[in-house]
Structures are given as C-alpha cells and as structure tokens.
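Omission of a single protein chain aside, the complex is shown with its protein chains in their original locations.
Each chain gets a letter, A, B, C, D, E, F and G, in the order it is written, and its residues are counted from 1.
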Amino acid sequence: MNQRELLKILESVKARKLSPAKAIERLKHLPFEDLGFAKVDHHRALRQGFAEVVLGKGKTPQQVAEIVKAMLRKKDSRHNILVTRADRQIFAAVKKASRSAKFHEVSGIIAIERTAEISGKGTILVVSAGTSDIPVAEEALLTARMMGNRVEHLYDVGVAGIHRLLEHREKLAQARVIICVAGMEGALPSVVGGLVAAPVIAVPTSVGYGASFGGIAALLGMLNSCASNVTVVNIDNGFGAACVASCINRI
Amino acid sequence: MNQRELLKILESVKARKLSPAKAIERLKHLPFEDLGFAKVDHHRALRQGFAEVVLGKGKTPQQVAEIVKAMLRKKDSRHNILVTRADRQIFAAVKKASRSAKFHEVSGIIAIERTAEISGKGTILVVSAGTSDIPVAEEALLTARMMGNRVEHLYDVGVAGIHRLLEHREKLAQARVIICVAGMEGALPSVVGGLVAAPVIAVPTSVGYGASFGGIAALLGMLNSCASNVTVVNIDNGFGAACVASCINRI
Amino acid sequence: MNQRELLKILESVKARKLSPAKAIERLKHLPFEDLGFAKVDHHRALRQGFAEVVLGKGKTPQQVAEIVKAMLRKKDSRHNILVTRADRQIFAAVKKASRSAKFHEVSGIIAIERTAEISGKGTILVVSAGTSDIPVAEEALLTARMMGNRVEHLYDVGVAGIHRLLEHREKLAQARVIICVAGMEGALPSVVGGLVAAPVIAVPTSVGYGASFGGIAALLGMLNSCASNVTVVNIDNGFGAACVASCINRI
Amino acid sequence: MNQRELLKILESVKARKLSPAKAIERLKHLPFEDLGFAKVDHHRALRQGFAEVVLGKGKTPQQVAEIVKAMLRKKDSRHNILVTRADRQIFAAVKKASRSAKFHEVSGIIAIERTAEISGKGTILVVSAGTSDIPVAEEALLTARMMGNRVEHLYDVGVAGIHRLLEHREKLAQARVIICVAGMEGALPSVVGGLVAAPVIAVPTSVGYGASFGGIAALLGMLNSCASNVTVVNIDNGFGAACVASCINRI
Amino acid sequence: MNQRELLKILESVKARKLSPAKAIERLKHLPFEDLGFAKVDHHRALRQGFAEVVLGKGKTPQQVAEIVKAMLRKKDSRHNILVTRADRQIFAAVKKASRSAKFHEVSGIIAIERTAEISGKGTILVVSAGTSDIPVAEEALLTARMMGNRVEHLYDVGVAGIHRLLEHREKLAQARVIICVAGMEGALPSVVGGLVAAPVIAVPTSVGYGASFGGIAALLGMLNSCASNVTVVNIDNGFGAACVASCINRI
Amino acid sequence: MNQRELLKILESVKARKLSPAKAIERLKHLPFEDLGFAKVDHHRALRQGFAEVVLGKGKTPQQVAEIVKAMLRKKDSRHNILVTRADRQIFAAVKKASRSAKFHEVSGIIAIERTAEISGKGTILVVSAGTSDIPVAEEALLTARMMGNRVEHLYDVGVAGIHRLLEHREKLAQARVIICVAGMEGALPSVVGGLVAAPVIAVPTSVGYGASFGGIAALLGMLNSCASNVTVVNIDNGFGAACVASCINRI
Amino acid sequence: MNQRELLKILESVKARKLSPAKAIERLKHLPFEDLGFAKVDHHRALRQGFAEVVLGKGKTPQQVAEIVKAMLRKKDSRHNILVTRADRQIFAAVKKASRSAKFHEVSGIIAIERTAEISGKGTILVVSAGTSDIPVAEEALLTARMMGNRVEHLYDVGVAGIHRLLEHREKLAQARVIICVAGMEGALPSVVGGLVAAPVIAVPTSVGYGASFGGIAALLGMLNSCASNVTVVNIDNGFGAACVASCINRI
Partner (left out) sequence: MNQRELLKILESVKARKLSPAKAIERLKHLPFEDLGFAKVDHHRALRQGFAEVVLGKGKTPQQVAEIVKAMLRKKDSRHNILVTRADRQIFAAVKKASRSAKFHEVSGIIAIERTAEISGKGTILVVSAGTSDIPVAEEALLTARMMGNRVEHLYDVGVAGIHRLLEHREKLAQARVIICVAGMEGALPSVVGGLVAAPVIAVPTSVGYGASFGGIAALLGMLNSCASNVTVVNIDNGFGAACVASCINRI
C-alpha cells in the first residue's frame, strides 16, 4: 500500500539515507491520493450517513444482486441499502441476497432497512400535485426515510383546487424542508414556496401529454418560479430531491 | 361593379336574350364574391360591434395616420378606433388626424373613442401576476373596453402570495369572462381557473429572464394547465385575448 | 361537519364559556375552508352541470372501476360519468360497475349517460381537418354532449380543399362555439375563425410525421393564427376543448 | 491554360516523345477541371440566363461596388445585375459604378437592368398573406423579373379572410409557378396549393411575435402542408424562391 | 341538385315571375359551390393526371381495401392507384380487391397499375445518399413512376465519397427534375444543386442517430442549402417530393 | 383592523345581539386573511430576517426611489434594503432617498445597509468558474450578506484547471451552503458537489457563445449533475440562489 | 476497364488515327474517375490502414453476412473487419461466413481479426464517466484496437468523485490521443482536457433521463468545454471517435 511507500521514504529520511530535497522529488511523483486523499470520500460518506444506493435501471438483475451482496459484506457499515428504478426481476434476484429486502412497486424502490435511526433534524414533507405524480413522490419519500429522516406527505393538492392545499398550511409550516413534485404546468412549488419559510426542492415530473414535452413545461415553470425559496432538480428525479433535502436536513 | 354584371345577366334572361342554361354557364365563371360574398365580412363587423383596429408596429407614423383618416371618413360607422403597439411618433401623427385621439403609453395603445355603448353582456375581468405584466394586461383591458365591454382589473396577484388573489374571490366570481396575464412560470390561470366557472383566456407574457425563454415557459405552463376552463393565446397577445373575450361576452 | 365546529365555538361564546378573544384564537386555527370555502367548489360543480370525469390513462382497470362505483354511490348526483383515454380492459371493468356504460372506441371514451338534459344555450360545432384527426374530434364531441350541449360536427374539411369547408358556411355560422381540430400545419382554425363571429377553440393534434414534431407545428400555427377569435388548448386535448366550449356555451 | 497543357501531352504522344502509358500517368495528376470541367459551370450560367447576384449584407459599400464594376466589365455578358439585402449606403456606392442602378427600398434590392428579355415560359405569381410580408414578397418578385420572367402579384390575401383569395382564383390558375409568402401560421400555401395545379414555392417570413419564433411557426406549417404541390425554402428567402421558380419556369 | 335550384330561379326570371333584383337577392344566399365550384377540384384532378392515393398508415386493412374498391368502381377513371405506408396485412386485404395489386416492401407502397402512359415531359431522377435512405427514395421513385413520369435513380452517392456522385454528372445533367434524398447532415442537395440547372426537391430522411434528431439536422441543412435551385419537403416525405416533381414535370 | 371586526362580531354573539347562525353567515363573507392569514406573511418576513428587495430592471429611477422611500418610512423595520439589476441612473435617484445607499457596479446591486446582524448559522460560500461569471456571483454574494449571512467566495476555479479548485478544499469543506456559479458547460457544481457534504445551489450563467445558447448548456449540465447534492436555479439568478441559501442557512 | 479506354485513345493518337484536338474532346467526356480518380479513394484506404466496417443496424443478418463474405473474398486485403451495432442474429449469420468472427455483446461489435499489426504511433486512451457509458466506450476501444492502435481504458471516473480521475494522471499523461465518453452533464472532457496536452475527442452518450434529452445536455456541455484541446463527435458515436483518434494517432 501507498501508506507504506510513503513510510519507507520517511524512514529513509530518518535514517539519513535520503536527503529531504531528494525526498521531495520522490514525493512529487507519488499519486497524491496515496497521501490519504481518497479517504476524504470515505469521510464524507461517514459524515452524511447516507444510505448506500444502486441505480437498478440499465443493470441486469444479477449485476444488482452482486453489488448488493458486496454492500452487505461490509460488516462495519449499517447503512440502509436502496435499489432505485428496480422491477420485479431485479427484486427476485436481490431477495435472494437479503431476505429483509422489500419492494415498493409504485416507486420502483427495493429497500433493505438495516437501521431506523433518525439523523435528520426536522421533518421532510413531500407534496405532490396529481395522482400520477405519486410514483416520483414516493421515490422521494422512501429515499428520504431510508436516509434517516422523519418524513410526511401531502398528495393530490394541485393548484387548480387551491383550497385542498390551503387546508394543510399547518403541515406545510412545520416541515424543515419541502419536496414539491408536480407535472403538467409545474405551478405547485410557486404556491407552496409562497406559503412557507422552508427551502422547497421542486421536482418536475414527465406527467402530462402534448406540450408538456415529457416534463419540460413543468421544469421551465419551476425554474421560473416567482417564489424565491425554490430550487429545482432534474425531471422525475425524486431520488435526487431526497438526497438534497436529506443533506439540508442534516446541517 | 359586379352587382351590375350579375344584373346584366339577369336582365338578359328576363329579356330572353340569354337562356337560363347559358346563364348558369356564365354565372359559374363569375367570382362568387361578386354575388355579395364580400358583404358577409361587412355584416360580421356589424354583428360583432368590434372596434376598428390598426397594428401600429411595422408601419410609419404617416401610414398609420392615413389609415385612421380613412376610417374616420366612413361616416356611417361609429366604431371606436384603436391603434395597437404604437409609440409617441405615431401618436403625434394620429393626433393631427383626430383631436380626440388619446395615447395610453403603458399599453402602447392609441384610442379614438366614438361610442361608449356597452354591447357585452357581462364584465370582462383582467387579472395579472406581476407589475411587469401590466403593459400586456392594459392592452387587453383597453381593447376590451373599446370593444364595448364592461371591464375590471386585478393586478399583482401572483401565485407566490396566494392570499392576495384569494382576497378577491368575489370579484373573480362575478366576471363573465376572465383574461389572465402572467409571465415567468405562468401559473396564475390554473389557480384562477380552479376558483371560477367562467372561461379563462390565458395570456403568457415575455416577462422573465434566463429559462423563461421570452415567454415560452409561461406559454407551456398555460397549455398544460390542470384547470379545464383555460385556453391560451400567443405570447404578449393582450389584444387577441380581448378580442376572444369580447366575442364570448357578446354571445 | 366543520359548520358544526364553528357553530359550537359560537355557541360557547354565546354561552359565555369562551371569551371572544379566545374564540378568535381558535378560529384562526380552523382550516378556512371549514368556513364555507370548500362549498365554492361544490357550488361550481352544481352551476356548471359538468359531467364527472375520470382520466383512464395511467390507472389500472380496477382503480377506474372503483372510482366509477364511488361516483355511482353519490345518490343525489345525476351527472353523466365519463372515463377518458380508456381501453377495452378498462371498459370490461367499468361495465361490471354499470351496465349502462358504453365504450366509444374511436375516441377512447367510456360514457355512463344518466341525464340527457341540455343545459348549453346553443350548439357546439366540432370541425376537423383530416380523417386522422377524428379520434380527438370525437373526444371533444362526446365530452361536449355528455356535458349537456347540443353538438354538431363537420369532418374532413381540411384547407387544401377549401371548397369542402365553404360548402358548410351556414352550419359554421349557426354554431355558438366552434371546436376546431387539426394536425399537420394546423391552418383550419384561421380559415374557420375568419368565416364566423363565434369563439373558436383550436385543438392541435399529434397527427403528421417528420417536422410536425408530434403536434408542435399545428400548435404553433394555431397560436399564431391571424384570426382574432381563436384560442388554443394543448395538443390532442379534445376533452379540454369541450370543457371550455361547454363553459362558454353556458354563460 | 490547361487545355494547352493537355494538348502538349497529346502532341508529345503524337510525336512519340511520350509513350501512352507515361501519358496516362501524367494525365492522372492533372486537375480534372483542366479537362473542361470548369466550363460546365460556365455553360450552366449561359443555359439558365440567370442574373448576376451580389449579396449586399455583410459587405461594405465599397466591396459591393467593386464586385458590380467587375461584373460590368465582362463585356460579353448582358445579364441583369442584382444586389440583394442592400441599404442606402450600398446604393450610393453602386450608383457611382452604374448610373442605371435603381434601388427598391422595400425589398432592399439594387437592380441594374441590362436586358428586358423574357426567357421564362409562363408567369410567376407571387402571393402574400399580410402587409408585413411584402418586403420578402417584393424580393421574390423583383428577383424573378430580373431573371427574365413574366411576374404578377397578389398581396394581402391571408387565410383569415379567405374570400379575398378566392376572388382571384383565375389569376392563381393562370400562373405557371406560384411563390407563396406568409408569416405567422404560414397557412396560405396549403390553401393556394389546394386551388391550383402549378408547383407552389412556400416562403415562411419572420413576421409575427411571441410563439412565431422568428418564422419557425410558419416554416413548420409549410413543411407540414396538406397540399401535395408545396415545397419550402428558408425563412425570409424571397430571393431563393425566385431562383427556384425561375429555374422551373425555364424547363 | 343545386344546378336545378339555380335553373329554377333563372326560369322564374325568364318567366318574369321574379325580377332580376329579387333574383340577385336569392342568388346571394345560395352556397356558391352549387354554382359549379366543386368542379374546379375535379378539373384539377383531370389536368394533373395524378394517381389516386390512399395513405395506408393509421387505417385498418379493411378500411384501405374499401377505399381501393371504391376507386376501382369509378369506371371512367384509369388512374393508377397507390397505397402509401402500407404493410403486409394491408396488402393481403388489397390483393383481394384487385389481383393486379403489387407490394413494394422496401418503400411500403402497394401499386395497382392501370395505365403505363407517360405524361411527364422529361425524366425525374431520384438521387440518394446512403443505403438507409433507399426506402424513402423508393417511395419517391415509385410514386413518380405511377404518376406517369419517366424515372431514373442514382443511389449511394453520399458526399463523403464525392467521386461516386461526380461519375454520374451526365445522368444528373439529363434530368428535368431531381429528387434528392439524404439523412444525417443532408448535404447532398447542395452538391447536386451546384452541378445542375434543374430544380432539386430535397427530402430529408430520419436516418441517423444522436444529434440527427430524427431528421432535423438534415432538414435544417437542406433549408440552408447554398445552392439556389433547392427546395425542401417534410422529413421522410418521398411521396410529397414525387408529387411536386410530377407537377413540375408536367408544366 | 380586521381582528377588530371579528371581535365585534364575537362580542355581538356574546351580547346575544347576533345568533351563532347569523354570525357564521357573516364570518363566511369576511376575507379569510382578516382572520390572521395575512399575518402569516408578515410573520414569515420576521422569521426569515430577509432583506427588503426591489427589482430595479423594468422600473424607472423614480419608481425605484419611491419604493425605497416607502421602505425607509416603515420605522419598525431595520431590514437591509436591496435594489437588484440597477444602473447608475437608478442609483442617482436612490442616493437622494438615502445617503447611505451604495452601488456595487459589477453586480448591479444598490444596498442600503441598516443592520450588520448575522442571523445565518454558518458560512455561505460563493464559488465561480470564470471571470465572466463574477457579476452573477457578486449578485449572490452581496444578497446573501445583506440577508444576514457570513459569506466567503472562491472565484476563477473552473474545471479545466482542476488543481485551482482542489487547493481550496478546506474552504469548501467549511461552508454550510455553497452557491456555485458557472457558464459554458456548467460542470463546476458536479465537481464541487462531489467534494463536499453541504447542499450546492447551482446557478447557470448566460456566459459563453454559440452552442451555449444563452446559458441553456450550463443549465442542462447542472440539472443532469451526477453529484446528488446539487439543485439548480434559473439562468443568471444569483439573487435567487442567495435567497435559497439564506433560507437553508437559517434552519 | 477505364485505364484501357484511355490507353486506346492514346494509342490512337500515337498511331495518328486521332488528332490531339479530337482526343481532348473525347477525354472531356470520359468520367474523370476513369483517369485514376477513383484510385485516390483506394490509396486513402491503403494509407490509413483502416479496418473495413459494416454498419449492422438497419440491415438484415443476411445482408451483413453477404457484405462480410465479399470483404473476405478480396484476397489482397488483410484489414480487420468490423460490424458495428450488431446483435445476436447478425452474429449467427456472420459466424457462418467466418469462423474467426467474435461478438462483443456490450458494444454490439462483431470483429474478424486478420492482423494484429500496430500502425498507430502511440496509445489511445478511452476514458468514461459512469458504468452506463461503457457500451459506447467499448465501441470506441474495440474499433481503435481493430484499426491498429495500442489502446488503454479508464472507466468510471466521473467528475463527482474527482479523486478517482486524479489517481490516474500518469496514465492520462502517457496517452497520445484521449477519447472521453460521458453522459448526463458531460463534464469529464473539460476536466481531462485540463490535465493533459494531448487532443481529447469527446463522445456524449444518451445516458441519463429527463433534461438530459437523450444526450443533448452532454453534447452541449462538451461543445462549450472550457478546455481548449477538446473536440466533439455525435451522441453515442464511439465508432466515429475511434476513427478520428486512429487517424490522429497515425500522423
């Protein structure tokens, strides 16, 4: 290992077999990550307490199962394990690797819960506009929960029936971070953002037809939100929204 | 004139110089508008009671003034005259043609009011989201008024401060047609549409920056509105919205 | 019910068990819709006489059937029930819930007619350009009829054979509202709009190939219509056009 | 000249100073255009009788004047000379080079007419939708005329007032080629194409605002025309349309 | 029939039961197409000698067969019959209606040849860039032939191997109209256009991947062609190109 | 005040001048914000300690000065005042309203600092890629500071010289929230996001040319970031990024 | 053959049966490629030592097998043979034509290796961002190897974990040409470009979802790269990148 190589150089200096000047020369040619740089990444993982995540889409059931097994072998980690964008075939393979794996079909998430510890400071509230936005909302909800957050949800509160949303202002006010999922015109985050002081993570969905262009209309709507506490993630990216929300909820 | 030509043919038939069969042959080759078709257009104008309109943009002040003078010469018409997308130069020229011409600088409309008659059955309400949407909203408001409608307005009621809009639900409920003007994410028509039973004409504005793309974000938002009583006109087309609203308000 | 809660508070004030100041505190925390707000929505439904609608697409046959059953249970409502964007599987499930359900395969609409009452004041005319636009046109036609309107149609009158349209000018002139359905270049609403005084709701369809871009060409054509009585709804949104037309036809 | 080089090789073969095999080697290395290829181009110019054209835009007045002078020096050519997309400055410079130069301000064309000979077989008719399309229409008209065609025009016959177009069906029917210029929704070529048997060259213009996107709406409308005798050139390309029409009118 | 109505009016005039002035009034209210307008369309068909065409795509095999049968019943017409964008199922159904139907699988065209008469004045040459452009090229070729034109083709002469095209300059020079089919960068029409004096109809194809965007790259390339004898039709519209070419070849 | 109105109703109930049933009727017609709703908004402002902000763009210098004066008149508020997207003319007018106004020309911000109180819990770090991104970065920096946050910056650390960024990993690690400003390919947030555990607010800028399309390339890059702690605001929206960061830094 | 024709002409000149002038006339009408032009192409192939390539996509297994057989028949060529975008069916057919054919399923390439000769001067390094980019990376790698280059690869070194890339700076520095494959935000080429002096060929992949728009985000990111040694090929075009890299590696 590189630590050893470095030690050897330093021992040589100590033993005066190598002058400090020469040692500098050799140190310069060592890949810097050997000096511990790679550990930064490791530390980050520890600090964040994030779950371990596998993107199921584009992998064979066997590949996913292999990765999950490798995660399970790391005895010192007790992080929850998530497989996103999975299907029944992937679940069958993962189930064999871990009996405690559960499949949430609506969101396409396989979850292996190894800890129920809550590390987020407040509640993450997932709000969604229409019933067809629920799969993306659920992806966000489950991800946020598996990453150690208290979560709540509020579904089917689209802006064309504004009173449905206003009924729940208390719930909105109590959330530390809000994830707001909407397709079609993507107007919900603007209204929600205007009602609360918390940061709002807007997730456009590909729900809609015609000029919704697979979520572009909602995405543009959210980027142009007139509420100043709204930021945006990629179309259908419930997982990403939960990551950001989780990361905010921990600070 | 063509009426005369037709009369001549018929007189020939009457005088038996022309057989009915031959007359048919000749009639077939007459442009049909000679049979009075062009008048349909004229009749439509009468039925609609619409104002006479000149698009100022792309014309010289002199050209606009000439057209206005021609309109004023038609003694039998008492329609109001509108010049849209005008500026101070155009106004100076039009003012000479008609002392009663007035220039509304915010909306860029020159109006020559010749009748204050109200022909629309109910009130047209113009609602707008932000202060920068006001020029387009005013274009709609003035056009609707000059076309013989009772008009009201409700400005600066964007969705990020939803209570400002909700305060005026009574006003919204009383309108027969609503014109809803918004830039940025264009979410206002969805919220308004959900609060009323009247038809809502949505006008996207080019207000915004970056990913608003000159009004495309608002346009897409409105086309994808989750409220089912919303239709859309072109970006910044306050004039067009007023025409449609006027036409609905008359039926 | 919430009315009751409010009454209870007021009775307590009357009974001097609760001071007005304390009552205010409690009133503030009542969701405002409890103060009658939610009824607005209810009233709107009553006023509009709109059919009850389920979007079939994206729901399982069972889910649709459950919703339809719930609608049928509401004994006091006699609204027609529509399932849009349905298929044979959905129909099979709905048929079990209601024997009177009928499936219009071309438009993908399941209709349960419970009333034939006409509440619209005039006729809604659905005009379409090509034979491939008929599914969207039929969606509009059926929806409009089920919402209590007298409907007529005029199909296959595309602008490249302008005489086919002109033959029917009388029919066009008699309509109170016109829905104009067209794909490809979407030119029909401009021509129709120029022939009538009624409002024209333009529906772009995704019919075409290549540079029609799934209806964008038609959509842009309609938004840029040179006829001033034209408004536009989303691509393939025959249902939405009928809602707006219905809402205009009732005022 | 290259002919000479080739002749020299062949004379050497004739004189037996060069073997046929060696001659082949040398011939292979001659640029092929030396074999008369370049003349093809020359012949084409002669065959087509096209005018000589300078694109004024992006050149200084001096540069344009120089090119025009060079054209005037070619004593054997009597082609008309056109400068397109020119302005007053360019005209001032060109005027000095040729007293007979004339500036058509609307279309931005400077024309030096050296022949009035008609080489096109029929009439090219330029049809345009709105008054703002006239500059592009005039560019087409003047170009076509200067290229030796009989030309006619029919302006302000947009589809929202279809009877204005229908009045002139005879004129439409008599044209050998039609150039159809329209902005906004670009619907005119479809209607015109449906009325005639002649080829229709459609020219989208950048006229319009908002969702006309600088002519894209019109362009897409024309590409998706439901009339099968319509082809399209670039936005605002009146010149190009005239070139194609001229080339068709000569065959 | 309307002819009769007209006759009746004229007979009344002749019989002096109706004054010419009154007759005019009544004529105005007759739909103009009753005066023979619809025949214009009929005449056009005769003049053009175009084949009768059914778009197979989006129709059931039975529907297509019915239409074909109706065409075959019109005893006085000897036009060829084309079904475009057809498949094996459609062919099976059409074959039953007409034994002489032939299916060209590459282009998806079913042809019923009833006449081999050549009415086009010159040769239409179909040029294509790559082997994958051949289906569109064949659609153009077959359509042009069935519409009574002499046709030739030149395939696989893409611009990255320019000598393959240049070898055939003679063939290019002899064509009266050229149809130029290309996907990817769509550069072929510019090169071909520069080599000939004939009009070039450019057909972009959806061949390519990535940034070819289903033919947009080729379409834009062709619209921006630096050759001035190039016009463009819709993506993959081999049929349309043949219609235009045919219509040019007849004048 | 509305509280008073409500009190009056309740006192009447207490005094039995008004029955509870009648009281309900009257309560229904009170605008709901009278029940304290409007205060939520007010409270939110207090909780957030946000600065008062005027968007300078699109307003006249006089209008901006008037608004600032009104803000200054509210004696009980000590919030800082910001005018964004201002210019020298606006500054001249504002300067007259408040001597302590300062103009930061690079970012176009006028600031009237009335409090230096720090209410944010940690440091907001503004990172930018190129020197041309600095105006947007400065808008973010100043806004964040005026909203009561400790701020730091790190400019000119674009990814094509990755070592410049890596030198400052300590600074990156210490920030509680990071605002990451970049034009062109917008890659910086992905790299920064991978180095830290804090949330990263990405701001695409319109810096670049050609295929940067006024910031679209950067926007898309950021939306597709492979780092899971990145969210995005509108192009050039440094102000919005600071609002969100501020709002996160307060929780 | 054409050489013979030319020889015959020259022999006739030598034999004085043909005058040099007449010979010129006849030479002009010979297709110029007969003068050896076609050989240029042939020579280019020899110089480049490129493999022979068949695009599998869009061809039937039989068609591909036929082409491969034809290639194998050319006895004098020892180039490697590649079939790109192939599948198992195509492989089955090709396998019959050549037993030594091997199918690389990940990249969809069938390779018939006939020479292992290395003609490239240095090493081509293929770098890729995520695991889903590997198919495109492998297409590039295999193509480059079969074209006679020493190749290396470095996978899964996306910019959100920058240390993974930095660990391999030595490898990066040693490459003569780098192919850099990335989807999503496409940031990798900018970072790699900043670390090396070699030319970097960037390949955007269609990996991603939502606003990645099938590779457009990555494509734009790469075109706007702030590193000045980066050029770009089409989305998913691993093959093309290898061709360019190969061509650079040979000079």
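Everything that follows uses one rule, which is that contacts are C-beta pairs under 8 Å (C-beta built on N, C-alpha and C of every residue); 3 or more make two chains touch, one makes a residue touch a chain.
Note that the coordinates shown come from a computational prediction; the quantities given were computed from them, not determined experimentally.
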Check your understanding: Which of F:7, F:72, F:211 or F:251 touches the chain that is not shown?
Key -> F:211
Check your understanding: Which of G:7, G:72 or G:244 touches the chain that is not shown?
Key -> G:244
Exercise for review: Based on the whole complex, identify which of E:68, E:201, E:222 or E:247 touches the chain you can't see.
Suggested key: E:222
Point to revise | Where the unshown chain meets chain E, residue by residue | key: 129-130, 158-162, 166, 184-187, 190-191, 193-195, 208, 210-213, 216-218, 220-228
**Study point:** In chain D, positions touching the absent partner
**Key:** 31-33, 37-38, 40-41, 58-59, 204, 206, 214-216, 219, 234-237
Practice item. By the contact definition given up top, give the residues of chain A that touch the hidden chain. Key: 3, 6-7, 10-11, 13-14, 16, 19-21, 23-24, 27-28, 32, 35-37
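Following the convention adopted for this analysis, only the chains that are shown with their structure count from here on.
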**Study point:** Touching chain B and also chain F, the following chains
**Key:** A, C
Study note, to complete from the structure: Between chain A and chain C, the Cα-mean centres are separated in Å by 39
Study note, to complete from the structure: Residue ranges of chain G touching at least 2 other chains are 32, 37, 161, 166, 210-212, 216
